[in-house]
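Omission of a single protein chain aside, the complex is shown with its protein chains in their original locations.
Here the chain labels run A, B, C, D and E in written order, and each chain numbers its own residues starting at 1.
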Amino acid sequence: MFSRKRLFIHIVRLLQSNFKSDASKADIETFYPMCLVKVQGVVQVYREKLQVKVIRIRKTTEQDGVNITDFVRSAPVEADKLLTVITKAIESITKDDIKSIVNFCFEKVKDKMQTSPAAKSHHHAYYGGLAYHIVRMLELGEFICRQRPFLNSDLIKAGIILHDIAKPLEMISEYGMVTDYSNQGKLIGHISMASNWITEASIKLGIDLESSTVMVLQHLVLSHHNLAEWGSPVQPQLPEAVALHYIDALDAKLQMVEDMLQTTAENEEWTAAIRGLENKSIYRLKL
Amino acid sequence: MFSRKRLFIHIVRLLQSNFKSDASKADIETFYPMCLVKVQGVVQVYREKLQVKVIRIRKTTEQDGVNITDFVRSAPVEADKLLTVITKAIESITKDDIKSIVNFCFEKVKDKMQTSPAAKSHHHAYYGGLAYHIVRMLELGEFICRQRPFLNSDLIKAGIILHDIAKPLEMISEYGMVTDYSNQGKLIGHISMASNWITEASIKLGIDLESSTVMVLQHLVLSHHNLAEWGSPVQPQLPEAVALHYIDALDAKLQMVEDMLQTTAENEEWTAAIRGLENKSIYRLKL
Amino acid sequence: MFSRKRLFIHIVRLLQSNFKSDASKADIETFYPMCLVKVQGVVQVYREKLQVKVIRIRKTTEQDGVNITDFVRSAPVEADKLLTVITKAIESITKDDIKSIVNFCFEKVKDKMQTSPAAKSHHHAYYGGLAYHIVRMLELGEFICRQRPFLNSDLIKAGIILHDIAKPLEMISEYGMVTDYSNQGKLIGHISMASNWITEASIKLGIDLESSTVMVLQHLVLSHHNLAEWGSPVQPQLPEAVALHYIDALDAKLQMVEDMLQTTAENEEWTAAIRGLENKSIYRLKL
Amino acid sequence: MFSRKRLFIHIVRLLQSNFKSDASKADIETFYPMCLVKVQGVVQVYREKLQVKVIRIRKTTEQDGVNITDFVRSAPVEADKLLTVITKAIESITKDDIKSIVNFCFEKVKDKMQTSPAAKSHHHAYYGGLAYHIVRMLELGEFICRQRPFLNSDLIKAGIILHDIAKPLEMISEYGMVTDYSNQGKLIGHISMASNWITEASIKLGIDLESSTVMVLQHLVLSHHNLAEWGSPVQPQLPEAVALHYIDALDAKLQMVEDMLQTTAENEEWTAAIRGLENKSIYRLKL
Amino acid sequence: MFSRKRLFIHIVRLLQSNFKSDASKADIETFYPMCLVKVQGVVQVYREKLQVKVIRIRKTTEQDGVNITDFVRSAPVEADKLLTVITKAIESITKDDIKSIVNFCFEKVKDKMQTSPAAKSHHHAYYGGLAYHIVRMLELGEFICRQRPFLNSDLIKAGIILHDIAKPLEMISEYGMVTDYSNQGKLIGHISMASNWITEASIKLGIDLESSTVMVLQHLVLSHHNLAEWGSPVQPQLPEAVALHYIDALDAKLQMVEDMLQTTAENEEWTAAIRGLENKSIYRLKL
Partner (left out) sequence: MFSRKRLFIHIVRLLQSNFKSDASKADIETFYPMCLVKVQGVVQVYREKLQVKVIRIRKTTEQDGVNITDFVRSAPVEADKLLTVITKAIESITKDDIKSIVNFCFEKVKDKMQTSPAAKSHHHAYYGGLAYHIVRMLELGEFICRQRPFLNSDLIKAGIILHDIAKPLEMISEYGMVTDYSNQGKLIGHISMASNWITEASIKLGIDLESSTVMVLQHLVLSHHNLAEWGSPVQPQLPEAVALHYIDALDAKLQMVEDMLQTTAENEEWTAAIRGLENKSIYRLKL
């Protein structure tokens, strides 16, 4: 099936931290952590599979014209643009206390937000996935606030930006791929971490810890998983907390579907099972 | 507190079917079912409560200038307008088979749709509640289809209009108040009733029962409660079915909150418990 | 242990659709789908296991005197006889509307009923398993109707025949072995499919869709899994629906036990775990 | 509505133990426990309700021609006949060890079996209800053993007679009405009580406690509620234990339906809700 | 039964905040909140019940020799002594960071700790109940640390003192009786409140928020309800967190039993049902 002669090829490859090689320790330090390398090698057949034997390897330079996001799965919108949208949403919050607390928490993870996924595998599990999730929820939140004016749009925005804000420190990720949970992530969890951050922000910003503002922001974060068995120590008891949970659910579930369809071969009628959707597959309808 | 002398008053009263009186059978037939009557009577004190002793009673006429919806709780938009929106949404469906099946089912309950609530007590439990629920979902569905173009907007519209279409025959209601479930409602349930109606529509419209169109419309209806324990014999396995469930949930839950806040005294910080929201009360926030 | 010399053997083998060979495409078309073939080959030892190397292969003819059911697991009663029993049970239904609806649905799957299993692996998972399950339930149903005359025997018969009637189209099976679920099976499910068929039958037979007969037949089918979490959108609310569920359960569970004991080596005290019986093994008692 | 003159009446009344009167202690001892009395009294009107003022009271004699079962709800078959059927079933057990253990346990409660209900309110909650339940299950068990000869009919009979054998001592009942559970009933429960009785019987009858017979009889009793959450410490792992559970379920559930229909007014379409049937009402069908 | 003449009596009565009277506003301010008053009045019969008509009322003075705890249910050890034990336990913590955080949190509620119950009705629902619960747990914790030296006794002590530390602000109580939950209690809950307090303490005490100490103290508090469905957003993952949960459970359950037995009449064999013990009653054994 293959012409089994040797081919010289040049490939560009993403070195992950679990890269295993016979390279000397010096080499590993040169390339590690994740970076783009250019490899020259020979294609061989080993146990009926094609294999590349590396001959030369070097880090890519700007002249190679390649970008890390060409090699990892990422959100369909560029991270910079996503962060701009989030920043503008924060600026548009009318009540100062809320705005400054949200901003304080956002600044803690702004750098990581560029790359963080929204979950380990459940949904938005890719480069920039968390920021993309937040931006989409902000769009939906804005629509809901127009449709139902009794909702407080400051709280909707704040809730959307804060609800998963501690995820970049709950999980350890490289280029959008979660490799593990952090010790804090396992022992505290992103929901309580975010609640603690609001306390920290309030103290450092001089906002009264007993104020309604602090209480309701913490409530939004703590209740956003809706049920105790889904991880929320309290259940939604503010109109905006009810809205936040269902906006989150709607966006996450539809993204799971969209992501799964995109990574399923076009000629497949059914996707693989999706754990977050009662372990059901999705049918690719052709009407 | 009251000057306990007799007062002659004229009141207009809504006669419900459970009106119990000493009236002759002829009278009951005259007034029954629910209609507006004008009553002349005398206020008396009986066991320390005020009571009206009826002296004269007659049906209201146009000159009285009163309308049934002044006396029952109803959706915030007039029923006529709601039905017009739904009708236009049906007309905007591009695929003929889908449009005609949706229309067939809608015609079966068009008259009752004017008044039907969306549920016995859970949410939208008032005059025109079902139509209002559908119209709000259509708005949300339209937004989601713009935000996520991979969704088929014909199916979103069809799913929204059909998902609760059998409720007016599942429940027995008068002026938006459910008095009981019908035998069909108890033995078949609105989900399977709607599925059967799609079969009926297809046969009468000459649409192939084995076509994808029939299959997916039935799937949308059957799966819209999401979980088996919530009444859905199958779980969502189309992108539009996933969207339908969460659009339904978001609209129903927020309406529960809004309705409960509106019927709670302004000076109350907490509403009564809402069964559909984990039996939690809602906090009326004043920031 | 084996004399490792080459043996020439003649064997007859059932070609399944997942037959993988180096045969040319023409050959595959000749033999596919499942058919009986006569094979001449040589026994070899490969990696310490015996292997047959095929030398010649041809379809069996009548002269070979072999029958497909000799090679697949099948119900202990011949399919023809099972279908005769079911047909007679239908004829014995006294109420015409019920009889004709049952007959209409039965005719839809009569051909497949000959071979269909009752489930993918749960119970009666073999050639003719569904028909055998129905026949056994009819025997039990007849007994229960004699024991408890308040039960309507027309409904018991109809419920038994209709309850799983859509299974042959819910699952894709070859010679009693389910290879997958059909799209309809996944998106609609056999319970709702059967309910839709009753609607279809009523329209085509001119029976009023609003009649009690249609309603109760649909109720029997829809409620026969008893609980929502077991797939029934409504729970049994007719005496015959209660009876149907427990007759079904009693027959299915005992068949699981009987089948498992028959396929467990005689000298084994315990069978493998049975998923449908709380994942418990059965003890082969010798008193 | 009533002619409010005094009426002299003679009534026969069942004195229950919760009979409260101004009667002297001697009188109470005379009449207590439950017995039939003849009362002569006067009908009076008190707070708009009719009341009987007792003038004379005496125990009924044979000449009065009345029987206790005329005044309490009871099984449709006479208790004597039920006990005869059970006794014959025990005699028909072929294996001596099983027969003598079953007999030993039966003798412990033979007297109470005449009157014991099968449950406090769930099913067969009346005079002779337990014996009636056993007899009906024996009929069904006999049918199942004919239909499925791999079942051991000795074990089926033994399981049916023993499964609820401790109920007469688990509950405190008078004339078929349970007034409370006994201390043993609350602290040990009828399932473990029966298991202990089998141990007791074996020791007293000189049967080896380590024999298979003792083990399987205890297994039948212990597993007959099927699931841990329904009270069984082990799950059915003998073919006869699986059969026993489903025979029990089928008989109990259908009796609930039959009893409820009989105590519901003829003109009511729906019965009250039945706790043992997912709290559903039963529809009185008129085809 | 009673000689219905007027009696002049002097009684001492505890005025609760829900005291309703015709007293003037000035009077109410004089007596409110809860205080002991001496009342002189007349006993009357009203609707067949005895009633006291108040003639004179004044606050008690020291000379009256009565104490508030004579009138409310309270822990069997005096509050002062309980607080002393807790204070000593804090002092005995060897690691300074842990000691100072525990102390900071304890100081927040020291005053209320004197009277706070441990729960609304579940267990230790009386004056000083929370402090008593903590002291008993400290005794048990000390024993366990001796028995299992691999446990860190600083963390055991800290966990025991902090686990319910926010309860006095989660609930609104008067003299050990909870009248409601506070808004913070409903929207944040005592578990997350305590976690936030640890954050606050760390900032104000200059302890690194990223230190292990802060992380593990928060983990102890957050996980002490063990399961998500019991309100813990994370599950125990430190040896001391596992110990804390079971020490808490053992103490709370046994106290429920002891309290219930003490408030059940001596001659009653069975207590009322205890919600926290699977809704079971306790049997008062007399061996």
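Keep this in mind: contacts are C-beta pairs under 8 Å (C-beta built on N, C-alpha and C of every residue); 3 or more make two chains touch, one makes a residue touch a chain.
Just so it is clear, the model here is predicted, and its values are computed rather than measured.
*Asks:* List the neighbours, among the chains on screen, of the chain that has been left out.
*Replies:* For the complete complex, the undisplayed chain touches A, C, D, E.
*Asks:* For the chain that's not shown, point to the residue among E:V72, E:I172 or E:V257 touching it.
*Replies:* Final answer for the missing-chain contact: E:V257.
*Asks:* Which of these, E:K59, E:K88 or E:R148, touches the one chain of the complex that we don't see?
*Replies:* Missing-chain contact among the listed residues: E:R148.
*Asks:* To test your reading of the contact rule: which positions on subunit D touch the chain that is missing from view?
*Replies:* Touch set of subunit D with respect to the missing chain: 183-184, 186-189, 191-192, 195-196, 198-200, 203-204, 209, 215-216, 218-219, 222, 228-234, 237-238.
*Asks:* Determine and list the subunit A residues touching the chain excluded from the picture.
*Replies:* These residues touch the chain not displayed: 183, 186-187.
*Asks:* Which subunit E residues touch the hidden chain?
*Replies:* These residues touch the chain not displayed: 95, 136, 139-140, 143-144, 147-148, 150-152, 154-155, 212-213, 216, 226-227, 235-239, 242-243, 246-247, 249-250, 253-254, 257-258, 261, 277-278, 280-283, 285-287.
Keep this in mind: only the chains that are shown with their structure count from here on.
*Asks:* What is the Cα-based rotation angle between copies subunit A and subunit D, on a 0 to 180° scale and rounded to a multiple of 5?
*Replies:* 180
*Asks:* From the centre of subunit E, which chain's CA centre is farthest?
*Replies:* Comparing chain centres, C lies farthest from subunit E.
*Asks:* Shared numbers divided by all numbers used: is that above or below half for subunit C and subunit D, i.e. same or different?
*Replies:* Mostly the same residues form this interface, as more than half of the numbers used are common to both chains.
*Asks:* As a quick test, compute the distance in whole Å between the mean CA positions of subunit B and subunit C.
*Replies:* 43
*Asks:* Using the average of all C-alpha atoms in each chain as its centre, how far is it in Å between subunit D and subunit E?
*Replies:* 47
*Asks:* Could you check subunit B for residues that touch two or more other chains and list them?
*Replies:* 183, 186-187, 216, 237-238, 281, 283
*Asks:* Examine which chains touch each other and state the graph shape they make (line, ring, star, complete, other).
*Replies:* Here the contact pattern is something else, fitting no line, ring, star or complete shape.
*Asks:* Check the chains against each other and report every pair that touches.
*Replies:* Here the touching chain pairs work out to A-B, A-C, A-E, B-C, B-D, B-E, C-D, D-E.
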